[in-house]
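The complex appears here minus one protein chain, its other protein chains still in place.
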Amino acid sequence: MPSNILGHNFTLLSFGESHGKCIGAVVDGCPAGLKLSEEDIQPMLDLRKPGQSSITTQRKEADAVSILSGVFEGYTTGAPICMIIWNTDSDSSSYKEFRTKPRPGHADYTGYVKYGGFNDYRGSGRFSGRLTATLVMGGAIALKILKNYLNIDIISYTKSIGNVELDTRNIPLDILASNRYTNDVRCPNSEVSRKMKEEILAARRDGDSLGGVIECIVSGVPAGVGEPIFESIESEISSGLFSIPAVKGVEFGSGFKGSTYRGSTNNDSFFIDSQDGSIRTKSNNSGGILGGITDGMPLVFRVAFKPAASIPKLQKTVNLKERSESDLLVTGRHDPCVVPRAPPVVDSVTGIILLDSCMKANLIPRVLR
Amino acid sequence: MPSNILGHNFTLLSFGESHGKCIGAVVDGCPAGLKLSEEDIQPMLDLRKPGQSSITTQRKEADAVSILSGVFEGYTTGAPICMIIWNTDSDSSSYKEFRTKPRPGHADYTGYVKYGGFNDYRGSGRFSGRLTATLVMGGAIALKILKNYLNIDIISYTKSIGNVELDTRNIPLDILASNRYTNDVRCPNSEVSRKMKEEILAARRDGDSLGGVIECIVSGVPAGVGEPIFESIESEISSGLFSIPAVKGVEFGSGFKGSTYRGSTNNDSFFIDSQDGSIRTKSNNSGGILGGITDGMPLVFRVAFKPAASIPKLQKTVNLKERSESDLLVTGRHDPCVVPRAPPVVDSVTGIILLDSCMKANLIPRVLR
Amino acid sequence: MPSNILGHNFTLLSFGESHGKCIGAVVDGCPAGLKLSEEDIQPMLDLRKPGQSSITTQRKEADAVSILSGVFEGYTTGAPICMIIWNTDSDSSSYKEFRTKPRPGHADYTGYVKYGGFNDYRGSGRFSGRLTATLVMGGAIALKILKNYLNIDIISYTKSIGNVELDTRNIPLDILASNRYTNDVRCPNSEVSRKMKEEILAARRDGDSLGGVIECIVSGVPAGVGEPIFESIESEISSGLFSIPAVKGVEFGSGFKGSTYRGSTNNDSFFIDSQDGSIRTKSNNSGGILGGITDGMPLVFRVAFKPAASIPKLQKTVNLKERSESDLLVTGRHDPCVVPRAPPVVDSVTGIILLDSCMKANLIPRVLR
Partner (left out) sequence: MPSNILGHNFTLLSFGESHGKCIGAVVDGCPAGLKLSEEDIQPMLDLRKPGQSSITTQRKEADAVSILSGVFEGYTTGAPICMIIWNTDSDSSSYKEFRTKPRPGHADYTGYVKYGGFNDYRGSGRFSGRLTATLVMGGAIALKILKNYLNIDIISYTKSIGNVELDTRNIPLDILASNRYTNDVRCPNSEVSRKMKEEILAARRDGDSLGGVIECIVSGVPAGVGEPIFESIESEISSGLFSIPAVKGVEFGSGFKGSTYRGSTNNDSFFIDSQDGSIRTKSNNSGGILGGITDGMPLVFRVAFKPAASIPKLQKTVNLKERSESDLLVTGRHDPCVVPRAPPVVDSVTGIILLDSCMKANLIPRVLR
């Protein structure tokens, strides 16, 4: 199994390097008959792209996507969909040093070891957060299918930045959805988001960076999606999420906190919804998943992002060629916090995985109409 | 890709049901030339099996494994290794009710929906924690190869039960390793383990259950293992861990807590170890993984287990046949907390995934000698 | 990808050795709700088993299959189905010599090289034709689903033995189907089958062996099954067929002979069947496959089997230990021609592949009713 592919039925292959000619994706397994053009993909890329506010990197990339194959007369054909973004605003000058002096917290060292020094180090090459744009290319397609054919919505937003956290327990899903993109940090509460922005600006002033947590809620998933044991929904989604650079933790439902509860608190009682007769649970500590299979409740999970590794402070590293210790100052244009740019990426990975799982469960026809 | 298989090169297929004739595993991809007999596997199964102490279920299973294929004259042949445990102490009488009245927190409802009611409900069927024994069958083999050929040690232990937590930061790895199996809760500190046991017994007295956290440290992993992006070590390990019933969270290195740090705190500085000239990091907030690839430091991760779902308290559920709400009292023999039985399972899953990744990296020959 | 698995959605894992404890198979991906017992599988195994006539090996194996998992209350559950045959009539004494003196035409030498001498040599171990029984275990299940849910029939029969060939062009499919098992050689014409049997007996008298060709016709396949390019129906079926020991050639439709035709002869004109309005072709030189996808006509292909490699004649080989040339006399109980035992195996492989392809095309529900 090639390692640059996500998914089993609906699959995304990612290619390209941060400062190479282009970055791109090939979606294989998309059903035929989906109305699709660049306009379905570009808005989601725009939500992720850099240079949008004072708290993201000032690197300017148009990130304009072109569909090269798999679409004919405005509809998908069932053939692989190759999409590409040509790189434009690359400045690789500052990276040469990192080839032999690996930046702490980055993949310079591990890439060097694994590829014997042949990896493209410019702009972090394959390890760059820029590659998450290739996930968004496929994610936008997956989200469109999920929405149009199963009425599934995937809503990611910033839950915490550093120590500033939004308590989302009592916020209705439609508010989370409508408010999340009304501010720079992508947090669906204006007051908390202002504090988050202040935190980020303060960290930047200190030549430092911050991490945070993205929460994601998926509504509309029918019961019965996911396979037991090794292709549990948790296994599949976490596997995808840990592919996003800087992700170091994933939890579903009550997660780590739930491990301190007693069973009588954590168990979700079933009841029958008087509105439509559907079976639901009163609480949702399971995050909508029992035995690795969806139970019809919204999926809920959180994703921990470490603080951005590139900081304009003198750090300790080693010189790989001379085998000696060395100081290092990382310059260049970097995000002081990647979390505000992450929601479209988390949405995308979740969408690809979930569509893939729905296809396994035969919920999506091979030809859409 | 069949959904009951873990791994790409070294693979484990799990089969069987909790109260069926047997449970079993087939390992495909094991190199030839490994000395192997039931005695390599049974001790690890024994660490997992029920009925060992006052804090686990009183169900008694010998869990005696037989190797049916793939071993000849005491050595692996390179052919699939089928292993089986015949079920003996099954009492399915109490489960019939759950077929139509799903237990909260269990997979009764989702299994019913997914398989149209055809799933074997007895003892939770495929969803039973008992199936983790099939993971241990393959894990024991993987651990032996990792130890013998790469000197890799995988050490899981109980870090917390409910709100009782062991601070492991300053405990040396060899102490964690040698102490973890000296008590019933598998916590490498006698005082904390006593408190944990009290917590479990208190929960049981209250007709309730507890969850907890397993921590795992893997030493000896060379730098350069793991594939970037979709087969990152984090993706692969988390995917395996979320296959274990009751797991709801996984974090690597500083994990969720690290998302509150600043970059200057979370980044791990490189230095050169004066003892052997190797490149190491001063802290290990990355958990030994940068860019999805191992960096030569110990892997560190934590796994959150929810409280056991089976509790002898009256709970609310629905009757699937009559489509009505209903009370339910879950009887039978159940663990008040599954965490103490989990370390061999976490070791096993980690071992299978890690060996698989080492094989991808060409670190294991096809014939061992 | 483990190498002992056939199929992507409906998958069969084969395990066991010819003279080991058992041979077995695990089917993963079978839909839930199929009525299934050993009685669905045993008759097809009986058609393959040895010792049935004067032209097959006199080795007597009951080949009684047991289902160990995945079936509950008479129906498949959606979980993996493990099936096993315990080996009984094994006499390994004659094989020890072959470990160091590889038999010409057998896998003794290649197995020795690949597995460093650790492979189970007894009865040819994993390379034995006996392992085709594991294909039949899964094939019987696949054929039942194909027949019951899509009305697909797979009819393999002996087309030639040595130089004796049956011209099947004008024999109706129902005659081929009903006559094929009326004689020892599995050829649907009594006169030709008698000549074939004579050929086999003559070869045996001469201490020699014969090969032959199996033809397979599959009726009822709807148009649109198969994926273009790398998972073409031809790719998938041929890949499966070449897994059968002794198979050295596969051709579809007019095949090798068709490569001598002109296009005007080989092209199959379309017409509309006046009976049911369906689109059909007048000839079927394509073997029912255009662009790798079924066109609604019967699939037609032929499989060439080499003459059995075990012959009681003095042959030249080498001594692997002494690195010298050597004579070898292969004794033991062997088929003078494996072709008469092959039709159930070809049916099985074809059934597994075809069901797998139909599942990819969403033609089979996940729960059968």
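The chains carry the letters A, B and C, assigned in the order they are written, with residues numbered from 1 in each.
Operating definition for what follows: a residue touches a chain if its C-beta (ideal position, glycine included) is under 8 Å from a C-beta of that chain, and two chains touch if they have at least 3 such contacts.
These numbers were taken from a predicted model, which means no experiment stands behind them.
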| item | value |
| --- | --- |
| Candidates C:Gly220, C:Gly292 or C:Gly332 - the one touching the absent chain | C:Gly292 |
| Among C:Ser66, C:Asn179 or C:Asn267, residue touching the chain not depicted | C:Asn267 |
| Touching residues on chain A - with respect to the absent chain | 1-5, 7-9, 11, 13-17, 20-24, 26, 28-29, 32-33, 68-70, 72, 75-82, 84, 114-116, 118-120, 122, 125-126, 366-367, 369 |
| Missing-chain contacts mapped onto chain B | 1, 79, 228, 361-362, 365-366 |
| Contact footprint on chain C, counting only the chain that is left out | 1, 3-6, 8, 14, 102, 104-107, 109-111, 113-114, 126-127, 131, 160, 162-163, 203, 206-213, 223-224, 226-232, 234-236, 238-240, 242-243, 245, 247-256, 258-272, 277, 279, 281-282, 285-287, 290-295, 302, 304-311, 313, 315-318, 320, 323-325, 360-361 |
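Convention: only the chains that are shown with their structure count from here on.
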| item | value |
| --- | --- |
| Most centrally placed chain - per-chain CA mean versus overall CA mean | B |
| Same vs different contact residues, chain A with chain C, by half of numbers used | same |
| Angle of rotation relating chain A to chain B [CA atoms, steps of 5 degrees] | 180 |
| Chain separated most widely from chain B, comparing mean CA positions | C |
| Whole-Å gap between the CA centroids of chain B and chain C | 39 |
| Between chain B and chain A, distance of the C-alpha-averaged centres to the nearest whole Å | 26 |
| Distance between chain centroids, defined by C-alpha means - chain A, chain C (Å) | 46 |
| In chain C, residues with contacts to at least two other chains | 1, 79, 366 |
